[in-house]
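Moving on, here comes subunit A:
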Amino acid sequence: MADESKEPKPVHVPTGDKPASSTPPVSTPSGKPADASAPAAPPKPPAPAAPKPPVVLQTPLDNEFVTRFRAKFGAALLEAMEDRKQAILIVERARLVEIALHLRDDEKFDMLSDLTAVDWPKRDRRFEVVLNVYSFAKNERLRLKVLAADAEEVPSVVGVWPTANWQEREVFDMFGIVFSGHPDLKRILLPDEWQGYPLRKDYDILQQDTAWVRENLGIESGQ
Partner candidate 1 sequence: MLPIGHYLFLSLALFIIGVIGVVTRRNVIVVLMSIELILNAVNINLVAFSRLYGDVAGQVFALFIIADAAAEAAVGLGIIIAFFRNRETVLADEMDLLKW
Partner candidate 2 sequence: MGPQHPSTHGVLRVKLKLDGERVIGSECIIGYLHRGVEKIAENRTYQQFAPYVDRMDYVAAVSSGLGYCEAVEKLLVVEAPPRARVIRTILTELQRIASHLLWLGTHALDIGALTPLFYCFREREEILKIFEKYCGARLTTHAFRIGGLQYEAYDTLEKDVERFCKDFESRIVEYETLLTQNRIWIGRTKGVGILTAADAIAFGVTGPVLRASGVKWDIRKAMPYAAYDQYKFEIPVGTTGDTYDRYLVRMEEMRQSRLICLQAIENIPSGPIMGKVGKVLKPPPGEVYHAIEAPKGEIGYYIVSDGTVQPYRVHIRPPSFINLQAFDRMVRGHLVADVVAIIGTIDIVLGEVDR
Partner candidate 3 sequence: MLDKILFYFFAGVAVGSAVLMVTRRNVVHSAILLITALLATAGIFLQLRAEFLFIVQIILYVGGIMVLFIFVIMLVNLDVALQQIQFARQKWVALLVALALAGQVGLMFWSSRKMPGQGLPVLTAAAAEHLPANSEEVAKSLFGSYLLPFEIASVLLLVAMIGAVVMAKKRT
C-alpha cells in the first residue's frame, strides 16, 4: 500500500460532520519509494509540497491494498479513505482483533505507534478509536478506526500489540471506552476513584471531581 499506488476513486463517504468532497487531493509527490523494504534505507527526500491551496483533503481511497483487504474481510471494512496522503480504514468493531492480527502478520504492520480516541458527541456512534500502525518493512503508516457508541465495548488489541496496554488504559481513563479482553483495565493517569472522563467533549475544561479533590487533597479546588 504505497502512497503512490493510491488511486483516488469516488466511493461513498458517509462520515458524519465532515462533508464529503470529490476534490482531488493534493498532488502526491513521490514521498517514499514504493518498496522501502529496509527501514534503514534512507528514502528519497520528499519534494517540497506544491503550493496549491487545498480545501478538502479527505478523499475516498481504493487501491490494491484496499481491494485485497476488502476481499478478505468484505463488509467488515466500512470505509476506506485518504487524508493528507494517509490511508485510513474504518472497520467493524467486532472484527477488530482479527483484522489487527491480519495487519500485523500478513501486512507486516508490526508496530502500533499510537492508539487514541476522538469523541464526536453528535454522531450516533460517538467514539472513534484510532489506531496508528506502522510497518517497518514497508516504511509506512496506516490508520485504523473503529466506531463505538457510548456503552459499546471495543475489543482490546493488547494481544496483538502489547503496547496497546497502557494506551487503551489511557483511552479508558480519558473517554470511558471499555476495551473488552484488556488484562488490566483501570485508570492510568487519573486517580482510581476519579469520577468522569475528562476528554469527552461534554466534560468542561474547568470541571473536576470536586469530591475527590476535597477528600484527598484537602483543598476546595485544584484550579
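One rule holds for everything that comes next: a residue touches a chain if its C-beta (ideal position, glycine included) is under 8 Å from a C-beta of that chain, and two chains touch if they have at least 3 such contacts; residues count from 1.
How were these picked? Simply put, all candidates are chains of the complex that A comes from, given by their letters.
Given the structure is predicted, the values throughout are model-derived calculations rather than measurements.
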Of 1, 2 or 3, the one touching subunit A somewhere in this complex: 2
Subunit A to candidate 2 touching residues, read off their complex: 17-18, 26, 32, 36, 39-46, 48-49, 51, 54-58, 83-84, 86, 88, 110-114, 116, 118-119, 130, 132, 136, 139, 141, 143, 161-163, 165-167, 174, 187-191, 198-199, 203, 205
